[in-house]
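First the structure, in the form of structure tokens, and then the observations on it.
Here the complex is missing a single protein chain, while all its other protein chains stay put.
== subunit A ==
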Amino acid sequence: MSTNPVIEAKGLDLTFETNDGPVHALKGVDLAVDKGDFVSFIGPSGCGKTTFLRCIAGLEHPTGGTLTVNGMTPDEARKSRAYGYVFQAAGLYPWRTIAGNVRLPLEIMGYPKSEHAGRIEKVLDLVDLKGFGKKFPWQLSGGMQQRASIARALAFDADIMLMDEPFGALDEIVRDHLNEQLLDLWARTEKTIAFVTHSIPEAVYLSTKIVVMSPRPGRITDVIESPLPKERPLDIRDSKEFLDVAHRVREGLREGHSYD
């Protein structure tokens, strides 16, 4: 196994030029993500966590520093189908069935037709949506739609999943359930996951590595390697280790953030 990090940022800067002067969305970001990591990015609005994710995806382009994904530039990585991206909104196309939505990336990337049905069935099974392939998106609940959009990101063989607050718009009960399923999915598929969130418990529950960020300029204030075991039942959230990590995240957030 190679020891090279899957995602590596060194001194990454991203400055947007606006009419009110430059905005430092990211400044001096250093980070290495190893294969199989589950990394959460947490921080207040404007801390650059989503921007960093979009840089990894090649949707934004850094103005300084270096960023590699699988040893390539983000654009090359995107073209070689290195990652699947899950947005905050499920973003399923209303004119396609669930199976049709999962088929979308397969069609665009030119997978042979004979493989489509098998892949769709496999990933719908992974996200627990077996038998829903023929339904249209509006016939599904918000949580089910978001699971379908995760299936869509899994349908092609990307090793990395980039998830931008995928459960942010869902209620807490559904979110707990989906978090449990996501950990299960991660364990079964051995993907590397980069996950943006606003929620401390979510970040601590899911991650092997928690990246705490703060705004103006967007930067990393703390990186926490989680001491929690890989096997995580929901009630681990009452354990001392969990609460200690959550405390450290909260401290990191407070440190980087002044409310005046």
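One rule holds for everything that comes next: a contact is a pair of C-beta atoms (placed from the backbone, for glycine too) under 8 Å apart; a residue touches a chain by one contact, two chains touch by 3 or more; residues count from 1.
We take it that contacts and distances are computed from a predicted model.
Trainee: Out of "Biotin-independent malonate decarboxylase subunit beta", "Phosphate transport system permease protein PstA", "Ring-1,2-phenylacetyl-CoA epoxidase subunit PaaC" or "ABC nitrate/sulfonate/bicarbonate transporter, inner membrane subunit", flag the one the UniProt entry gives for the chain missing from this complex.
Mentor: Options "Biotin-independent malonate decarboxylase subunit beta", "Phosphate transport system permease protein PstA", "Ring-1,2-phenylacetyl-CoA epoxidase subunit PaaC" or "ABC nitrate/sulfonate/bicarbonate transporter, inner membrane subunit" narrow down to "ABC nitrate/sulfonate/bicarbonate transporter, inner membrane subunit" for the missing chain.
Trainee: Out of A:83, A:167 or A:242, point to the residue that touches the absent chain in the complete complex.
Mentor: Only one of A:83, A:167 or A:242 touches the chain omitted from view, namely A:83.
Trainee: Using the touch definition up top, pick the residue from A:5, A:43 or A:105 that touches the left-out chain.
Mentor: Answer from the full complex: A:105 touches the omitted chain.
Trainee: Go through subunit A and note every residue touching the omitted chain.
Mentor: 57-59, 78-79, 81, 83-85, 87-89, 91, 93-97, 104-105, 107-109, 136-138
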